[in-house]
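Notes to accompany the following structure.
For this depiction, one protein chain was excluded, whereas all remaining protein chains were kept in their positions.
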Amino acid sequence: MPRRLLAVVALAGLLLAAGAQNRYDAVVDYFGDRAAFVSLPSGQTLKVLSFGFQNLAADMLFIWSIQFYSTYHITNRFEFLERVFEVITDITPTYKEPYIVGALIMVYEAKDIPMALRLLDKGARHNPGDWVFELDAGFYCYKYLKDFARAEAYYNRAAAQPGAPSFIRRMKAHMVYLRDDPQAATRMWLDIYRNAESTLERDSAFNHLYQIKAENDLPLLRDKIAVFRGRWGRWPDALPDLVRPGLLAALPRDFAGNDYIYDPQQGTVTAQRIFRWKKR
Amino acid sequence: MRTAVKGIALNTFRESARNKVFYLLVFFGVLFALSSKLVSFLTLGDAMKVLKDTGLAAIHFFSALIAVFTGVNLVYKEIEKKTVLNILSKPVSRDQFIFGKFLGLALTMLVALAVMAGIFFVFVALNGGGFDPAIALYFLMLLLELLIIVAISLLFSSFTTPILSFIFTLSLYLIGHVMWTYNEFKVVLKAPLWRGFARFLYYLLPNLAKFNIKNEVVLGTPPGAWTVLLSILYALAYILALLCLTILIFRRREFS
Partner (left out) sequence: MKALEIKGLRKTFRSNFMLKKYRVLKGIDLEVERGEIYGFLGPNGAGKTTTIKCVLGLLNADGGEVLVEGRPVAAIDSRRCVGFLPENPYFYDYLTARELLTFAASLFDLPPPAVRERIGALLHRVGLSGREDLKLRKYSKGMIQRLGLAQALINDPDLLILDEPFSGLDPIGRKDMRALIFSLREAGKTVFFSSHILQDMEMMVDRVGIILDGVIRRQGKLSELIARSTQYYEVACTGIAEGRLAQIQSNYAVRDGHYVLTLASDADVNLVVESIIHNDGRIIAVTPVKMTLEDIFFSEMRNGQ
């Protein structure tokens, strides 16, 4: 056979094979028909089966799972979600991304926060000294579970890790504030305020302290103003009027040291700066 | 003309049939297939499924090993030990030599697989299982896969050293079983150049996963007739292309 004809036949063979492949792909749904979750072996087994290539095996499974969980037309795709990430993290327990990404999928795709927390707990267990797992877990507790005490516990552990960024301490203080312990929160924020390493941190602590103090002082003032009006049938002319009859031992000032602003016409009292952190 | 091809094919088969390593691999394939009985003791419930799973996996693994080993070894030895000089100095064309080699290797794979498949079926029957035509279909698909491997090893042997052919063939075999990951790549790859490159590789490299229907077969969900037909067509076309390429390369080859 002449050379040119051979080359043409070789090319034709390849094209024919490609065509067959193309038709084949059109028939076979790789994720539907062939999803192998049911027979996914345990992490231990996979470790053996990977013959020393467990990192590669974990990578492949991880990469595959990312693709799979972002294939939106498969409706029951979360059925084996926890198992898949359990297996991946069993094979390579110190590989961090699967914990983080798995938790993301569990929270935002599967909307199962306790599952994500279980995965992150496992990550923290296998990676002592690493704060990212507890940071993420704390955030999910705070944001989606509204369980501030649990979030505080996570942030507490995260902040204790070496090299943990300072904002974790601020998150923790905020959790304490959110779970209605202004005294403890004030103590923590003061500590942050005094030991601040940057103006950002300082300003943030200042703002929080201002807010907490205002939230403590303003109801007190309003209460005393109401008592004053009940006794004398009019609004006090100015805030010091509350001190003179002995309603208040001393006039509270805001965290910046300024007086709260009083409107004698309406009898209302406000702070100079108002911050509103949404509570619950 | 025809007797030369036949002679080379039969001699190639005879070489495997008289090679100890070949027997050893077939023996181990059978041994591991039979040891699936041990694994089935460990399971609860459907022991027959475990028996079939493990047995088919052992046959798949060892037959692929035989294909790579035999394919690379037989052609390499012919060139390295210069027996090819005795053939090509006679009125035998390079094309006939390659074609005869392929047929001989194909016959070797057919016989090796037939032995292992036969023992497997007898073994299943002894354990109270019936003859499952779907498993016979799997063996046919496996044979096609083995023929592609053998043709690949022949292609590499025609121009490179045995150790490289071995590595290339084995790599292509492994890659061939995960080619379906392209379906995920194409979603991720945005740059048209990368997309085109991935697409080119996808259609160029051997795609062997389609022959690996052992999981589906054991679970009782064999592929449909159309996908089987497409798989057979794919195998035949791919082997044809490989053989033509091998001949093109081998024609230019010199034996110094």
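Structural remarks
Note that the chains take the letters A and B in the order they are written out, and that residue 1 is the start of every chain.
The working rule: contacts are C-beta pairs under 8 Å (C-beta built on N, C-alpha and C of every residue); 3 or more make two chains touch, one makes a residue touch a chain.
In this text the structure is predicted, and so the values were computed from the model without any measurement.
In the full complex, the chain left out of view touches B. The chain not shown here is touched by just one of B:N86, B:S171 or B:T221, and that residue is B:N86. Residues of subunit B in touch with the missing chain: 1, 3-4, 6-8, 10-11, 14-15, 18-19, 81-83, 85-93, 252, 254-256.
Throughout what follows, only the chains that are shown with their structure count from here on.
The distance from the centre of subunit A to the centre of subunit B, each centre being the mean of the chain's C-alpha atoms, comes to 51 Å.
Residues 95, 178, 180-181, 183-184, 187-188, 202-204, 207, 210, 215-216, 223-224, 226-227, 230-231, 233-234, 237-242, 244-245, 247-248, 251 of subunit B are the ones touching subunit A in the complex.
Of all the residues in subunit A, the ones that touch subunit B in their complex are 1, 3, 6-7, 9-14, 16-18, 20-25, 27-28, 30, 34, 36, 39, 60, 63-64, 67.
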